[in-house]
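For this view, one protein chain was removed and the others were kept in their places.
First chain written, first letter: the chains are A, B and C, and each begins at residue 1.
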Amino acid sequence: MIRYKYHFKVRYKDVDQMGVMYYSRYYEYYEAARTDMMRDLGLTYKELEADGIMMPVVHSESDYMAGPGFDDHLTCITEVREIHKNRMEIFYTVVADDAPNKVINMGKTIHAFVKMNGKPTRIPKSLKLVLDNTWERV
Amino acid sequence: MIRYKYHFKVRYKDVDQMGVMYYSRYYEYYEAARTDMMRDLGLTYKELEADGIMMPVVHSESDYMAGPGFDDHLTCITEVREIHKNRMEIFYTVVADDAPNKVINMGKTIHAFVKMNGKPTRIPKSLKLVLDNTWERV
Amino acid sequence: MIRYKYHFKVRYKDVDQMGVMYYSRYYEYYEAARTDMMRDLGLTYKELEADGIMMPVVHSESDYMAGPGFDDHLTCITEVREIHKNRMEIFYTVVADDAPNKVINMGKTIHAFVKMNGKPTRIPKSLKLVLDNTWERV
Partner (left out) sequence: MIRYKYHFKVRYKDVDQMGVMYYSRYYEYYEAARTDMMRDLGLTYKELEADGIMMPVVHSESDYMAGPGFDDHLTCITEVREIHKNRMEIFYTVVADDAPNKVINMGKTIHAFVKMNGKPTRIPKSLKLVLDNTWERV
């Protein structure tokens, strides 16, 4: 398994009139978390796109257990639990830094691999390599 | 079943560098769609909140079949398929106005009913009433 | 002068914990307003881009006189007051539909004309034409 911790703060722009983070904002932080996880693995998403591979989201979901407020310091634990040939599944668990045992939110995104012409393709070798290498290390 | 059609256009702010709508924006249009559906039913979400009832999202999900681009004219078909005592489930199907038989996106949100103090409660009578009445009409 | 009225509703996603529209959201509605104004003039921004012309924002500003809340029905009066050779200036005045004489917000965007290679260019003939034609009509 690959695990990465992305730290962020809830911003005023994220909070609605209930005083908690608006439900779609989590997906934006999921994106930041998986982008930084890939850089940490040694392969940026920017490089993948430069190689002609895009990873559009084909499915996303989120479960909301608690409502974090403005300026809360949160961590999004980001995990790849299995390597698939034709998709990437990424799991997200959001906790507050001052209460790391209480899950605030859990989510998942599934990404396809497609070429610039939109045709589906397999997991690129460069990505498979860094995933395999990191797997061994952990 | 209750069904409402929400029409919208994809804005420049919604589109990413792949030229398609960014994955979290759908959730924002789901919100607009269910808000307008409730007004159409005869009970605004604003009135519900004024009555001390909030409907926080406890689950959201979305499946992406195609990528609509800037200025595409879309319709989000919004449905309530069953009335539940302690939650509301809303389904969304997004199609392009010029190709209404091809599904672009499908989603779902589940909402709890809570009082202003955060305590869970049952579906408010005012909401149950408008849902029941509309059900009979259709 | 060219004037267009864009109607919109404040969404839950737009409102912060003060209960009023967050300050950057106005700029998103300005975009929707000017896009629909151009379609109304007879030349969509999509067509302009297809002709190889982009209109990036080089300056934006906004003054906030009042704070509209969730589900408020607003109108963004969108104006072109002068035709310039190398830029387009668009003015925005936001009022509530139930109090049209009280200005909620005023804004302005300035747009350059650039070719797809990023080089600055003059106002495209197609745009100048629809502006001139509309001017005469009014």
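One rule holds in what follows: contacts are C-beta pairs under 8 Å (C-beta built on N, C-alpha and C of every residue); 3 or more make two chains touch, one makes a residue touch a chain.
From a predicted model like this one, the values you see are computed outputs, not experimental measurements.
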item: Touching the absent chain when the full complex is considered, from B:Tyr4, B:Tyr22, B:Tyr64 or B:Tyr92; value: B:Tyr22
item: From A:Glu28, A:Asp51 or A:Glu89, residue that would touch the chain that is not displayed; value: A:Glu28
item: Those residues of chain B which, in the complete complex, touch the missing chain; value: 12-13, 15-17, 19, 22, 24, 69-70
item: Contact set of chain A toward the excluded chain (per top definition); value: 9, 11-13, 28, 31-32, 35-36, 44-46, 70-71
item: Hidden partner interface residues of chain C, rising order; value: 18, 20, 23-25, 27-28, 31, 54, 56-64, 67, 109
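Keep this in mind: only the chains that are shown with their structure count from here on.
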item: Separation of chain B from chain C, taking each centre as the mean of its C-alpha atoms, in whole Å; value: 27
item: For chain A, residues that touch 2 or more chains besides their own; value: 18, 24
